[in-house]
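Yeah, one chain of the complex is gone here, protein chain that is, but the others are all in their spots.
Coming up: chain A.
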Amino acid sequence: MTKPVSITLQNTQDGFAIVEAILADNPEAKSNPFPAMTKIDCPGRLEIRAESVSERLGRDWDPQEIHLSVISLSGSVDEDDGVFAIFWR
């Protein structure tokens, strides 16, 4: 069984763009809406690509800006230029 990872984001303009980018780049990701927030679950690994988020926001988005939108996550994190990944080792 592939263990699920998850990330919960604020329902803000930036947050919505990140959610859209995740859903587009991770075909197995599922989004669950709650008041004020959206929880995304995905089996195994989930990636947030700066390029995809930037495209949706119409500006350069730095993956470290995730700190302004994230509420919670489950899994290990790898932060690098261009991509923010959540995974189980």
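The working rule: a residue touches a chain if its C-beta (ideal position, glycine included) is under 8 Å from a C-beta of that chain, and two chains touch if they have at least 3 such contacts; residues count from 1.
Going forward, contacts and distances are computed from a predicted model.
Enquirer: Just go with whichever of "WD40 repeat domain-containing protein", "ABC transporter ATP-binding protein", "Phenol 2-monooxygenase" or "Thiamine pyrophosphate-dependent enzyme" UniProt uses as the name of the absent chain.
Expert: "Phenol 2-monooxygenase"
Enquirer: For chain A, which residues touch the unseen chain?
Expert: Contacting residues on chain A, toward the hidden partner: 3-6, 8, 10, 34-37, 64-65, 67-81, 88-89.
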